[in-house]
Structures are given as C-alpha cells and as structure tokens.
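Note that one protein chain of the assembly has been removed; the remaining protein chains are unaltered in position.
Right, chain A next:
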Amino acid sequence: MSQYHLNYLEQLEAESIQIFREVAAQFEKPALLFSGGKDSIVMVHLAKKAFAPGKIPFPLVHIDTGHNFPEALEFRDWLASQVGATLVVRKVEDTIKQRSLTEPKGKFPSRNWLQTYTLLDTIEEFAFDACIGGARRDEEKARAKERIFSVRDEFGQWNPKLQRPELWNIYNGRIHKGENVRVFPISNWTELDIWNYIRSEKIDLPSIYFAHDREVIEHEGQLVAMSEHVQTTAEDKIITKRVRYRTVGDMTCTAAVESTASNLDEVIEEIIATRISERGETRIDDKVTEAAMEDRKKNGYF
C-alpha cells in the first residue's frame, strides 16, 4: 500500500469538506441546522476544518421543540461559543402560538412533526437558500434515496421522483427564488463511522451519550426518560436505570438504551455488537407507518 493512501474515514472527511465548501461557494445565505446531537456536532467539526483558519461562514440554526434534553441545550450553547459561530434559535413553542397549531396529544406528545413549520418560517425569515443537515443515508430507507444536494420547492417539499442527477463530485446548487436546497454532507457516513470519527478526532459530546442513571418508564419495550412532557398514568412504574442515548432527539420520542458504556471505546463496542438499528431502537416516531419518514420529508422535514 502506498504512503499516499487515505483510510475510509479520511476519505469520508475529504468528501464532506468538499461539500461544505461547495455550499459556501454556491449559496448566498446558507445555514447549518444544528440540534446538539452527535451528527450535527461532527458537522460543526467538519465545517471548522473546511474553512480553517477562517471561521465557519454561516450561522448554526437550532429549531428548538421545547422538548430537548437540557444537557444537549447546554452543549449546543457551549459549542457555538467555542467555534465563534452565530447561533440562531427558533422555538416550535412560538410557532404553535403564532399559527395556533394543534399540539399533539397522547402519552408521548412529540413535536417532531411541528418542527417543519418552524423550520420553514425560519428559512423564510432569514431567506436561507441552503440548509445543511446531518441526515445520513443509512438511517432510513427514504433517506437512502436522497441526493446530497436535495432541491426543495417553496413549501420545502421533496419530490423523490424529480431529483437532479448527481454525477461525480459535481453539485448543482442552482435554484429559483423561493426554493432552497437541503445539503447533506455526511450522507455517506454510517452510525459507526460517526462514532469512529468522534473517537479518532477526540470530539466532545454531551454527557447523555454515555452511561448515566436516569429515571425512566418502560413503554412497549422502550425506555423513555421521565420529564415534564411525558404524561404518566398510575400504571407507569418509574424506575432508575443505567442508560445512554444512541441519538439525541426530543425527550418525548427518543428512547434510551440500557448500557454501562461510559467512554467512547465502550460505546463503539456496544454499537458493533448490537443487532438493532439506531432508529429502530430509539425513535418512536418512525414507527407510525412504513413510510413515516418519506411522508415527513415530502412535506418539508429535513
């Protein structure tokens, strides 16, 4: 093997950085959608590398559902100030009031779906023409079909039957006024790639990714954290378990996994050994119908 050889993580990194630079070069007002989860943290790290020694030339935008883990929010603020990026936060709560939207009901009232409204309002407010998201194609079968530059109409809608051919490493970001492009620089990364990269680059993460004691209730085999947003009934038994999170979404629709993994090596060991996919194990909202993600994306979800 020659000395001029990149391992797979270095190849993925080079590809992602190329995509970040295309966004900065091709668009007037891009934004990096940032949730405080591991994928968006890796994206911030990649963006830092892409534009070094300059600063990341676009703001970090968080669509806050109001159901976030406090640890993730704290980390979000810390990271934004650390990289010197502008942080824009828009709250689903405010959209619900302004637009008199109906809050979902039920035991775990997920606001995940309502995020789309706030996101589209935010895109309009700032006239963002590109929104960089941390979606990966390995997450879900509808995502496996999406291009890296995904053109959305003025309603944010994705049309899977009308995607632009995407050839070599050429990305066509030309759009009409009102349209925007969702860009997915880490499309080709898998969950394990993300963790291995975090380990090799020594990237900091919020504490909830590592084993800790938490009060949870068990619901259909999944462990849901106790919070003010969960409607408990008399039958629910609140128990304390040693858990960690594989993904960080809303407290209402993200399940914890039982774990004793307290550092990156141990987390990676567990992920290699698991026989259940990331979304299957932890996302309650994907299970509504077989096409839940596809349907959400067609309506403007990222």
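Following the convention adopted for this analysis, contacts are C-beta pairs under 8 Å (C-beta built on N, C-alpha and C of every residue); 3 or more make two chains touch, one makes a residue touch a chain; residues count from 1.
The definition used in the following text is that contacts and distances are computed from a predicted model.
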item	value
Name per UniProt, for the chain absent here [options: "Carbohydrate ABC transporter permease", "sulfate adenylyltransferase", "Extracellular solute-binding protein" or "Na(+)-translocating NADH-quinone reductase subunit B"]	"sulfate adenylyltransferase"
Residue of A:K29, A:K91 or A:K145 touching the missing chain in the full complex	A:K145
Touch residues of chain A, complete complex, unshown partner	1-2, 4-8, 10-15, 17-18, 21-22, 24-25, 48-55, 137-138, 140-142, 144-145, 160-161, 163-170, 172, 174-176, 187-188, 190, 192-193, 274-277, 280-281, 290-291, 294-295
